[in-house]
Structure formats: structure tokens, C-alpha cells
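All protein chains but one are shown at their positions in the complex.
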Amino acid sequence: MAGNSIGKLFTVTTFGESHGPALGAIVDGCPPGLAISEADLQGDLDRRRPGSSRFTTARREPDQVKILSGVFEGKTTGTPIGLLIENTDQRSKDYSEIAPLFRPGHADYPYHHKYGNRDYRGGGRSSARETAMRVAAGAIAKKYLAEQHGIEIRACVSQLGPIAAQQFDWSVVETNPFFFPDPSQLEALDEYMRALKKEGDSIGAKVRVEATSVPVGLGEPVFDRLDADLAHALMGINAVKAVAVGDGFDVVTQKGSEHRDEMYPDGFASNHSGGVLGGISSGQPLVAEIALKPTSSIMVPGHSIDVDGNPVEMVTRGRHDPCVGIRAVPIVEAMVAIVLMDHLLRHRAQNLDVSVTTPVLSMRD
Amino acid sequence: MAGNSIGKLFTVTTFGESHGPALGAIVDGCPPGLAISEADLQGDLDRRRPGSSRFTTARREPDQVKILSGVFEGKTTGTPIGLLIENTDQRSKDYSEIAPLFRPGHADYPYHHKYGNRDYRGGGRSSARETAMRVAAGAIAKKYLAEQHGIEIRACVSQLGPIAAQQFDWSVVETNPFFFPDPSQLEALDEYMRALKKEGDSIGAKVRVEATSVPVGLGEPVFDRLDADLAHALMGINAVKAVAVGDGFDVVTQKGSEHRDEMYPDGFASNHSGGVLGGISSGQPLVAEIALKPTSSIMVPGHSIDVDGNPVEMVTRGRHDPCVGIRAVPIVEAMVAIVLMDHLLRHRAQNLDVSVTTPVLSMRD
Amino acid sequence: MAGNSIGKLFTVTTFGESHGPALGAIVDGCPPGLAISEADLQGDLDRRRPGSSRFTTARREPDQVKILSGVFEGKTTGTPIGLLIENTDQRSKDYSEIAPLFRPGHADYPYHHKYGNRDYRGGGRSSARETAMRVAAGAIAKKYLAEQHGIEIRACVSQLGPIAAQQFDWSVVETNPFFFPDPSQLEALDEYMRALKKEGDSIGAKVRVEATSVPVGLGEPVFDRLDADLAHALMGINAVKAVAVGDGFDVVTQKGSEHRDEMYPDGFASNHSGGVLGGISSGQPLVAEIALKPTSSIMVPGHSIDVDGNPVEMVTRGRHDPCVGIRAVPIVEAMVAIVLMDHLLRHRAQNLDVSVTTPVLSMRD
Partner (left out) sequence: MAGNSIGKLFTVTTFGESHGPALGAIVDGCPPGLAISEADLQGDLDRRRPGSSRFTTARREPDQVKILSGVFEGKTTGTPIGLLIENTDQRSKDYSEIAPLFRPGHADYPYHHKYGNRDYRGGGRSSARETAMRVAAGAIAKKYLAEQHGIEIRACVSQLGPIAAQQFDWSVVETNPFFFPDPSQLEALDEYMRALKKEGDSIGAKVRVEATSVPVGLGEPVFDRLDADLAHALMGINAVKAVAVGDGFDVVTQKGSEHRDEMYPDGFASNHSGGVLGGISSGQPLVAEIALKPTSSIMVPGHSIDVDGNPVEMVTRGRHDPCVGIRAVPIVEAMVAIVLMDHLLRHRAQNLDVSVTTPVLSMRD
């Protein structure tokens, strides 16, 4: 299949440009019998929506999703689920002046050379607006995983520029505009972001995601390992530059006697592995972190070239997030859900048990 | 396709266990007309081979690869290339006592729960021995990319435990047993590894890989981005826990004005992006780094359980690398080659130009 | 990918039920730069549309297709093309009484047992209404193949019940309501169909399809042969029970000396092979035929059971084609176009020539 699909058995295919008439997705392979409605999808879409805080872009889209097929009398039928979001706020004029320019840090340059005919309005297909469909599709997977297997997936911004979470209080994540788990630093964050906005600059972020109650056994070595497919899905989110599972880059300085998670009859003693051993889920919570680069659309002038190779200096005006990491939270959850769903189905295909008791994790290290 | 294949158009499928009679691979989708011989594959196999330095496992396998099909009169025919390496040193007795135990940090526990019937000899399919076939298959891709497009791929160990390379002198990488690019630290490395071996412990490592002359345009957004597929391929290597492209996790604290690579008529001014923008190659050198965990097979006793859930304390005897990162170097190159090859073919399918002049990179930052 | 996608590089994924709000498709992998508009798709949709003759179902749907993405300033951009057709004539009430019944010859019984939750309205997903999206998607492929390679694809009803075409005058195919190539039998056909309609019964049909100017070399042995992929695509059309390439079942009684198409410097002397040798296009015109069963929705009472296993006698009322073969003509063309397009891209990926001069075919046997 071409590049706009993800998943082998639970397959999500998306279409749509930032300033086209609509975005859409087809979710193929969802088992029948799942109760699902547009409201189930809207919650995560609203969390991702631009304009939900003053630190995300001011573009106002209701992002109202419609289910066009695959659901009958409130339940999935096993046939493909068609999803549609109409674009209602397409100020194309904002973008016309940058048509012949390659915005530094953006996909303009490679898109131009790859495809030739490039929809330059708001980044076209390369805009993060496309991720709305991933969130909608992922919400279906999230519901299935939660209802059928008690799997819970949650993400938060664990670092924003220099400000890193020192504690993970998940109860506050949804109550602050930064999806940040450390209430003691919310004020500092707010101040930092105000200053950044004044500068017209942007900043990177780190997002952490966890999934609990993942059954032992998901993942198909040697190439379609669970962690490899997670890395594919997470690195495929706009602006992501790194993906880590468990201790990630910290393992470089760890010794074998430190890193390995010892086991006892009642469970693992630690979770350095992040829930994956040999590419297969271990029953420990799945833990991953990603790094998102600062958005390239900033008010600080930068050097670039135009399509004819002439030098230009440019500023990217318009409605842009100073930190794309913030809105990435529901996208990350969605991608993890899609991967887990796909692997759950692949695992089940081989008639393998999906109910192996998750070992109790004595401690989170 | 099931989990032991990688690549959509240039597809590598492998089989084989650590202690079975043979390892094999099928490389499907290689264009016809490429001059290839067993000698072309043997070079990288020898670089990966156990026993090539005193810091890698003492297992002695000649790892002699045979080409069984797909090559006629010295050139590929476009039909699948069958590869075979016979296992000649299979000391099964070494492993029999650990059959009912789950070695901590190993894939034993999830393999047992996923498949039930587990080949416990040397880790069976989960052993890194399987990567020999990736190296052989990758050597075909490397040769094609170099001959047809001048693409060069090279990797090195950029950090080993606490010792990080301060300079990248690629000319020394192949002349020391650590594939390390910083000659000033070779002595310290040697000392560190000797001490580690005495302790019976192991250590993590970081491997860096670069590809130059990659044409602008490779990658298929939105899911099969070049960086996403690289992340999939690299995270799929045994022991890898993190993958970074370009500045990786450093982007978290970068501002947009710092991170974006400004362009001038003669090229990019920097390479924070690592050669990928919007999931498509930019013409900058492709740069990635991975973290490999310390091997879990160590002499330090550890707590675990057996298949019946009873507590055990165990030591993993046998022939093991104190740092798996060292032998990973040719594997990393192979996986990058496979991904680039696959994307080159996918790009070409759309009748797109593969010869866009790579912008001159004024400086490597 | 799940079951609602076809094509590896030119991938068409569809959604939608007979009586849902809309049908849709995503066409992924279309090269950039193709001039395409909704009008280009509408022509074939109108040919397939119900109600276009008195011998097709009286359901009236304008089948107006919208292009929602992937086209910018009139040309494809290389990004996925979203297509949508809203269902405007969904008389759900017609079908409510048959909800608990399995109509004989229909997909009701296996859909019920496979999925449990079945959209019984008009057959739901199993309705041939879904093929509208294939026609729309296929029109894009047809245009590309014609413009870039001069490939022309055309189909006709070559037999309808006992009435078989004795001559192939392609100029009349589009001018009669049966897409029939033999003008001498149109009157007989009209009479036959009137009588059939009076009986309330239905009849099978044979459809022939040809593609000319197909370059030598398309097809990927040994499994993804061109003829194998054609067979997959054509057998996948509703009601199709057989697929033949070239002489089809007639080869059973042919001798080798008869069947093989001899070659001369100016081309092949015959076309028994139907344009495929060893699974690869030969340059001869591609010729295939399919058999479509009579529609099962007829006024003649039939025995069946209900969901509880009770015997019932039933009549399928409603708007139905007495011969589904007639409307299949544009669907067959579309599927052939999709397969050829996919294989053209796959062929090109290997950097192979697509312009080998088609041998002149001295005679059509």
C-alpha cells in the first residue's frame, strides 16, 4: 500500500490538505460489535483542536467529525469506517505570498523537489492539520482496547524547553493548557511561554506516553516488533525527531546488572525496558518518549531561497503554535492505540492467548 | 506479510535460529543488472562476525554466505536472491540448563508466553545471530546505492558507556576493534572494557550512522516517511531502545530560530534536521543515532523465575559480548541501506526525478 | 492492509454501504502532475449509474462525485485523492422486512455469520453500489494510462444469457443500453430482456475486456503476475464467478502447436495468450473475459431460512437489475485500469524500460 496507510490488520488511511475542502480517513479492520459514536471521537479531537489554549494556534476549526459508514445501529459492523471533517476555516489568502518560497525548517523544499506540483497553502498535506484524522481513528482503537482488554493509554508533555516535569501527577494533565503533569511548574511554564510568544520564537518539547494492561505477547519479530512499529508510528508524527522506549538513551551508560529488569514470582522489579523485551510486550507498562522540534513558523527572520534558487529573507506570519508538542499529546495517544490495536489483531490471528496475567510490577523505578 | 519481512518493494525476509542448521534470507525486488558476488556480501559479514575482536563473543562461525538464486553470470536478474549461511558452531549443550528459566532482560519470558513452544537454545530466533542475514541482504542494497547513486552509508560507535567520541575521524573506525571514531580515547576504551570483562558485567552504547548523497525526495508521507521507516528499521535491531534523527532529543531545548536549517543558494547552512524535512529526504546528509542497551547475558547473578513461576537466581554463562553495540555497526549500516533502497524504488515508481542536485552543505554543525 | 484496499503502489481503499450517508474512496499513489477533475470521473460513473436504461435498476442516484484532496490547481499533487459520493436516494423502508431473512444467493448468510452485526439495508456493504467508488478511482488510472502510455481499456457485454456476440463492433457498444458489440442481435436482446422482466427472473452474462498498447514487461512473478492480479481484481467484482485470460477454458482442448503464439520479426501471429506470457505482459493486447451470475434478487419465490433457522419462502422486491452484467462494463474497465496502473508503477520502480515497442500484431485470431 502507498504511504498514507498505517497498520496491517487495523489499517488507517488518511487524506486531506490543510486548506482543502475536507480531511478524511478510512479505518479498515475494526472488529464488529464495538459501540461507537461521533461523540466518542470528538473528545480527543477537541483536545487536539487548535485554539483550545492561548498557546496553540488561533485558527478556529470546530473539527466536527462525521462517521459515514461501518457503524450500524450504534455498533461497528466489521466493514470500513469512513470518517470526514470538513475544513471550515481556510484563509488561503494568508499563504499566497509564500507560495514560491521555501520556508526554512519546513517540508516545502523536499515537497517541491519530490512532487513538483505542491499545494503551498498552509503546508498542504505536510501540515499537522492532517493529524486530526489520526486522532479520530485512534479514538476508535482506544475505545476497543479499553473495553475489550482494559488497556489505558495516556500521554503528557514531560518537558517543554528547559522546563522538565519533576513529578508525574496524571490528575493535573488534562486540567492545564500544557498537558503538563507537574503542577509545581505550571506558573513557570506560563511565564516561559508568554516570553517566547513575545520573542516570536518557538520551542521544542518532550512527550511521554504510557499504556497499561498490555497483554504479554504483542509484537511480531524480527522486523515488526512492537517497539519497532511504535517507533515507526511515533517518528511519523509531524516534528518528531527522536523516539525512546523505556530508559531510551540512558541505557548507553547503564551496565547490564543495572538495566535488566529482574523478575520475582509476583512480577518485575523495575521497568527499564519500557514494557518490551525482544520486540514483544512483556506485561510491564509500555513507556515511550518522543522529542518534538520547535515549530519552524516563527516571527524571527530567516534566510532561505525561492523556487528559482534566489536568496530571500523571510518571516512566517500567520497562526502558529509556539510549541507543537502541546497539541501532540492526543496524537501520540492515538498512534500508540493504532499500533497496539494492530498488534492485538495480529497476535490473535495466530490463535494465541491474549489474556496472560500481567505480572504485578512491584515498583516503578 | 508476516513479521519477518521488511521493505515494500525491496523486501528482505529472513529465517533461522541461533542453533538451528542454517540462517537464510530472500531478497526480493532487487533490480536486474547489478554485479554481485558472495565476496561482496562477505566483507560486512566479517565485520559483524563474532570473534573478530577479544571484546566480542568467542563463538567462532565462519559465516560463509551462499547465493542460491537471482544472480546469473555475475549479475542480478530481478528475481529473488536466496541467501544461506550454515551454522557450523552450535554448542547446544551450553544452553540446556537454562531451558526452563527466563533469563532477566532477555526475550525468554515474552517468547514463552507468546508462542509456548520456544527454541531456548541460545535465544533461538531472538538471538542477534539472526542479524547476520540482515547484513548480507543490506550489502546488496549498499552496493546498488553506491554504484547507481553514489550514496555512501557508514556507522560507528559514538559512545560506549561513559566514553563518548569527541571527534569523528572516520578513517580510524575500521582500524580499531571498537569501530570508534576518536583515536584519542582508544586506550581508555580498551582499559574500560578489560575492567568490565573482569567484572563480568556489560555496558550500553550509542551508534551513529550517516548517509551521504541521498537524493532529495525519498520518503512517502504521511506514514511511510523516510525517518519513520528508518526508526522502524533501527528500533527493530536487537537491544536498541532509542532512535534519533538529526539533533534528536536535543531539539527539546532548542528554539525555532536555532533549530531550523537556513538555506542559501549554495545549500543549507546547518544540519539540525539530520537530512529529513516533513518525512522526506532534504539532500542534507542523513544522520541518525541509536542507543543499544547492555547485553543481558552477564556473570553477575540476577533474580528471575522459571516457567512454573518459582524464584531462581541465575548467571548467564557462555560466549557473550560485553557490549553489543560494537558488532551492531554493520547491522545499522545494513538496515539504513535497506530502507534507502526501498524508498528509492518507491520514489522511482512515481516517475519522479532521483537526480536532484544535492545542495552543498556549507558546514556540518 | 485490511480487505478494502487494492493495489500495492496505486492503492484504492473504499468505504460505504448501500444505504449509509455516503460512499468514499482514497486513491493513494497517483503520481503528481496528472490533470484531473470531477468531470473526468463523472463519465464512467454515469455509464455505471443505475437507471441509465430500463433494464437496470430504477434507483435514481445522481452519483455526483466530489474530489476532496490530492488535486491542486487542476493537477494531482502526489498526495492521496479523497473521493466522496453522497447517497441521496436511500429508501431504507424497502428493506426492513427482510432484515431477519437470508435472501438466497445473497451475501446475507455469510455476512451474518462472519460479522454478527449486519447492515441489512440493501445489502449494506455487500451491495454493488460500492462499485461506484471503484469506477471513480479507476477513471483516474484510465486517464493516466491513456495520457502517459496510450493504453486504452474497453469492455463490453459479450454474451447475455443465450445471446452471444458474433461480431465485435466496438463503435456500437456505447450506443445501446446493453453495452453489446453485435448490432445484429440488439433486437433479440431487447425482446429477451423484456420477457425476462415479465417473468421476474434474472440472467447471467459474460463481459469481455481489452487493453491495447500495454508495454511489454508488466507483472511481478511468481505470485503477483499480471494475470493473477487481474484475476484477483476481476473475481472481486460482485457476482463474478469466473475469469479467463486469452483463450481461457478453450485451452483445455488445444494442442501446444495450436495454442502458442508464434512470433515473426513484425510481431506475434496470434493472441491465444491474451497478452500475458509467464505472468508478464507480452505486448499483445490484453484480453480477458468474466462470467457474472444472474442477480439473486428476483420475483420468483425461493426457499430460505431466517436468522433463527426457521424455513421461509421469500420474494425479493425492490429495484433490481435483471442482468448485473450490463452495469459491470465500466467496473471491469476500472479494475483493469487499477491493476495496470499498479503494475506500471511497480515495473518503473525497478528502473525498467516502459517503452518497449509493442510488437505489431499481424492478425487478431
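Just a few scattered comments:
Letters A, B and C name the chains as they come in the text, with residue numbers starting at 1 for each one.
FYI, a contact is a pair of C-beta atoms (placed from the backbone, for glycine too) under 8 Å apart; a residue touches a chain by one contact, two chains touch by 3 or more.
If you're wondering where the values come from, they're calculated on a predicted model, not measured in any experiment.
Only one residue in the set C:42, C:185 or C:304 touches the chain that does not appear here, and it is C:304.
The hidden chain makes contact, of the residues B:5, B:212 or B:351, with B:5.
Per the touch definition above, the residue from B:78, B:181, B:274 or B:322 contacting the chain not shown is B:78. Although one chain is not drawn, the whole complex shows that of A:31, A:105, A:161 or A:283 it is A:31 that touches it. Contact between chain B and the unshown chain involves residues 1-5, 7-11, 13-17, 20-24, 26, 28-29, 32-33, 66, 68-70, 72-73, 75-82, 84, 114-119, 124-125.
By the touch rule set out above, chain A reaches the unshown chain at residues 8-9, 29, 31-32, 78-79, 221, 345-346, 348-352. Listed here are the chain C residues that touch the chain not shown: 1-6, 8, 14, 102, 104-107, 109-111, 113-116, 125-126, 130, 159, 161-162, 196, 201-206, 216-217, 219-225, 227-236, 238, 240-265, 269, 272-274, 277-283, 291-298, 300, 302-305, 309-311, 346-347, 352-353, 356.
We adopt the following convention: only the chains that are shown with their structure count from here on.
In this view the innermost chain, defined by its CA centroid being closest to the centroid of all protein CA atoms, is A. For this pair, chain A with chain C, the centres built from the Cα atoms lie 39 Å apart. Centre-to-centre separation between chain A and chain B, using Cα means, comes to 26 Å. If you average the CA atoms of chain B and of chain C, the two centres end up 45 Å from each other. Multi-chain contact residues, meaning those touching two or more other chains, occur in chain A at positions 1-5, 8, 14, 114-116, 125.
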